[in-house]
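Structure incoming, see below.
Every protein chain except one is present and positioned as in the full complex.
By written order: A, B and C. Residues from 1 in each chain.
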Amino acid sequence: MTIDVPTTGRSLPQLQPISFIGADGRLTDTPTEGLRIPSDATLTGLYRQMVLVRRFEAQVTHLTRQGRLATYPSAAGQEAAEVGATTALAPNDWLFPTYRDSAALLTRGVPVAEILAAFRGDWHCGFDPHEYHTSPAATPLATQTLHATGFAMAAKLKGEDAATLTFLGDGASSEGDTHEAFNFASVWQTPTVFVLQNNQYAISTPLREQTNATMLADRAAGYGMPGLRVDGNDVAAVFAAVSAALARGRNGDGPTLIECLTYRMESHTNSDDPTKYRDTEEVEHWKQFDPIDRLEKYLRQTGALDDAGVEEIAEAAETLAASVRDAMNTEAEIDPRELFAHVYATPRTALAEQQQVLEAELAAAGHA
Amino acid sequence: MTIDVPTTGRSLPQLQPISFIGADGRLTDTPTEGLRIPSDATLTGLYRQMVLVRRFEAQVTHLTRQGRLATYPSAAGQEAAEVGATTALAPNDWLFPTYRDSAALLTRGVPVAEILAAFRGDWHCGFDPHEYHTSPAATPLATQTLHATGFAMAAKLKGEDAATLTFLGDGASSEGDTHEAFNFASVWQTPTVFVLQNNQYAISTPLREQTNATMLADRAAGYGMPGLRVDGNDVAAVFAAVSAALARGRNGDGPTLIECLTYRMESHTNSDDPTKYRDTEEVEHWKQFDPIDRLEKYLRQTGALDDAGVEEIAEAAETLAASVRDAMNTEAEIDPRELFAHVYATPRTALAEQQQVLEAELAAAGHA
Amino acid sequence: MSVETGTDPTVVNGETTTAASATAPTPSSVTMTKALNQALRDSLADDDTVLIFGEDVGRLGGVFRVTEGLRAEFGSNRVWDSPLAESGIIGTAIGMAMNGMRPVVEMQFDAYAYPAFEQIVSHVAKMRNRTKGRVSLPITIRIPYAGDIGGVEHHSDSSEAYWTSTPGLTVVTPSNPADAYSLLRESIASDDPVVFMEPKSRYWMKETLSLPVSMAPMNRAQVVREGTDVTLLAYGPTVRTALDSAEAGADHGLSIEVIDLRTLSPFDDETVSASVRKTSRAAIIHEAAQFGGYGAEVAARLTERNFTYLSAPILRVTGFDVPYPSPKLEEFYLPTVERVLDALESWDWEL
Partner (left out) sequence: MSVETGTDPTVVNGETTTAASATAPTPSSVTMTKALNQALRDSLADDDTVLIFGEDVGRLGGVFRVTEGLRAEFGSNRVWDSPLAESGIIGTAIGMAMNGMRPVVEMQFDAYAYPAFEQIVSHVAKMRNRTKGRVSLPITIRIPYAGDIGGVEHHSDSSEAYWTSTPGLTVVTPSNPADAYSLLRESIASDDPVVFMEPKSRYWMKETLSLPVSMAPMNRAQVVREGTDVTLLAYGPTVRTALDSAEAGADHGLSIEVIDLRTLSPFDDETVSASVRKTSRAAIIHEAAQFGGYGAEVAARLTERNFTYLSAPILRVTGFDVPYPSPKLEEFYLPTVERVLDALESWDWEL
């Protein structure tokens, strides 16, 4: 009884997460599945960007605690996954981020004010997706994984040399859409990289109540797709794995699932209270795996970084933080009439009538 | 970096489908993962039931072609999966079937007229689920996999010695609900057996456009759940695998995915035209793997079955076919007022008013 | 079987012809299925970015044969069978549309659009607004809907109320082959996402016409029969019911105007209000249950806008507030000519 299905490359990922630079800042001896450590120059760039985004996250979290933003989900602790994966993208590739991925947006070049527009409540998506080749950050979990797959399918059909990358969380991996995206991407062999940031929690729900699998990367085999587990706090490993997966995709070899093991150092959002569901010891424990510390150690060893370099980067981070504060001090212009402007491409009479109702209300209230 | 997740039993199913009795009616030398071939007595019972359901399918399909039923999806060719899996259930277990599984309903003891009620258009579900420990046959694909998981969870919480079994198709395996059911069942370790009848087609869509995986049983590993691929046309293998999985479940060891490789010999339903998407050669090819022929050969070899036995069973099948025709000759009583009777447990005034509208219409039209 | 009229129709031997465009071939008898098929074919031919995918739309040509022959003609890079997952279909269509494509996808039956509900409501409907118009999603979601075909459970739902109550969606439903062609082409060409609902029981309805044909624009309702006493509003499968009721009403001395809404969102207030102001009485007919059905919006807005012109409340002649029944009970559930006429009789005509 033979059935015509692919039988190649059928295996489960190695148990040990792929990692180049260990928590101690030294090279590990973990097998790395043919991946190669990025150059010192690349790593220095990644270090710089991680320092910047960490400062960004801290500054925004601080402003949020002051009540200046409606809400904010920080990716503090996850800088290696955010920066490593996003930096691997070519300009023509598209990124499909989530609410947790402001660090990725920043890395993609989206201006601070445009990133924050959503969280300060100005407008749902503050930037032009076409300008930054970056989709609006998705809030409904896992839905963006399908957008990334469809986008990549269109690129493939058009013969474009572009791939897509989407982030998703350990929690989001349980949604039906994740399964459908893995399956569509693999059946269609789209150039899509699924970067699963396993930060151990979905709000309060720990990984062991989210899955009974040894690792989430084990899912890939069930779709005939390569799956990798990487140390998500080793930016070298993340960058190398994602770069290779993007190349695979552009080469016509289909999608890849990359599980990045990491940890959410902050609360879920500012309105969350993590003491209800995890110990401070656990958080302390994870500090020793910090992605920035280890890379700094490593680059100081190789000589790529010295006090002056570290200092310069720290200053750049302060400049960024200042620009965040500036952005927040500039009130965005809110035009209530825009409520009606973007709902349809084709104008609707009934909507114009409703706009008149609002305009009359505004006039009565003495609004501009 | 250690994460607290189970690491036991992490493997992909063997490539060769588990099988005891080959297409030639002889014992195979396929490894069977510790399963044991059922006794001749059990196999004879399974043979009998397969012959009955095949006759049932043929009779109903015939009546449907005559326009006597609204629609009918036959499981001809899939008797081993239908009968082998269903027979493994204890009376207290619950079955969660689909539209394709009338053969399973019959095996579960649901009377012919009650099975056919849905297809002749009398009422959605013609039988009492509690009486037969069998859920209404689900039409929205894959939705029933979650019901089976939830039912089993309740059984587990109550400490009941009951398991659930649900059928799903290769097409349904692509739906998000299937993923969610696998995951919930494995995280909760519910006594649930997922019997995936891979009959190579979802209506017209062939397996290779449904999945890029080597086999659908490969999905199980991604949930930390055992997965097996069995020759779905070998009733001995199906019965043994499902029995073992049910025992695992009742024993508190959680769910199992069993992929039964089989083939849909008939069109999808009577309104389908399979010549648009598959050759008759393919259908002919699959005839050699017929589940009934091979078991008859085998049981004649062991001496469990002889001409008289075969004859007696054939007669029982004719009796069943006659009872199908009888059932179809008895018009079910249709009371239009029942439209309103079962929507809510709590009566609604507005619905009573609408019933009066209908009753006035019926009276005007001279209805009883 | 009675036949509805299109716009500007000439009734020939009980079939309707539509003024053919200058270059059009000789008129022939065309089913709605065929008209839809031709609309898809012409859209594929005219615009490289048009793609068709979904469950069984390729080799099989769809369970209703609406996409028949298209895979063979345009190849499996333009028309193909997807894995079986509706959220996956809509979700990937969104991505394709973001990347410049115009996907036309099919939900096999309307109860099977429900797994895609989140993608439709939270993304398809909202992406344009979310991005201040920078990302548009020109997606056409074809949904065969409604009953009267002897379908088993889940095969006869009328889901229009879910879509019409979702801002951001345009909802279109033809009642005849000429409109089916014209509205589908317009939907595919639109930069707004369109839920295109095809009345299953009318798939086999025939009209004599020559394709391509261009009918009234999709945001306009059409008066398909003129009358002075009552306005009957209908769409999709119930346009026939309305026309039959008008015919029957004429025997009772009632002059009934019939309007085919054609597009449910936006609602053509101008055309419909003008009719209602003329007749002072109206009823809306649909198959879906009454409570919270689309007819509620129709009745509410017509009353708001024309209260002083009304001699009687707008009535709703609909399915009952129960799940769609099994085939043998359909006839008791569906709004019939008798139910329409009874409803009209319930008004106090002395008012």
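The working rule: a residue touches a chain if its C-beta (ideal position, glycine included) is under 8 Å from a C-beta of that chain, and two chains touch if they have at least 3 such contacts.
Owing to the predicted nature of the structure, the values given are computational and were not obtained by experimental measurement.
Annotation: of C:Thr31, C:Ser122 or C:Ser255, C:Ser122 touches the absent chain (contact as defined above). Although one chain is not drawn, the whole complex shows that of B:Gly150, B:Pro206 or B:Gly309 it is B:Gly150 that touches it.
Of the options C:Phe64, C:Trp80, C:Tyr114 or C:Tyr145, the residue whose C-beta touches the omitted chain is C:Tyr114. What subunit B contributes to its contact with the hidden chain is residues 94, 123-125, 128-130, 135-136, 140, 143, 145-155, 157-158, 164, 176-177, 180-181, 183-184, 187, 338, 341-346, 348-350.
Counting the whole complex, the residues of subunit C in touch with the unshown chain are 87, 111, 114-115, 117-118, 121-122, 125-126, 129-130, 153-154, 161-162, 164-168, 265, 267, 288-289, 291-297, 299-301, 303-304, 307-308, 310, 312-316, 321-323, 348, 351. Taking the complete complex into account, residues 70-71, 99, 118-124, 139-141, 171-172, 174-177, 202-205, 209-211, 271-273, 276-277, 332, 334, 336, 338-340, 343, 348, 350-351, 354, 357-358, 360-362, 364-365 of subunit A touch the chain not shown.
Simple rule for what comes next: only the chains that are shown with their structure count from here on.
If you average the CA atoms of subunit A and of subunit B, the two centres end up 42 Å from each other. Separation between the centroids of subunit B and subunit C, computed from CA atoms only, is 37 Å.
Listed for subunit C are residues 82-83, 85, 87-88, 115, each touching two or more other chains. Residue positions of subunit A touching 2 or more other chains: 176-177, 180, 183, 187.
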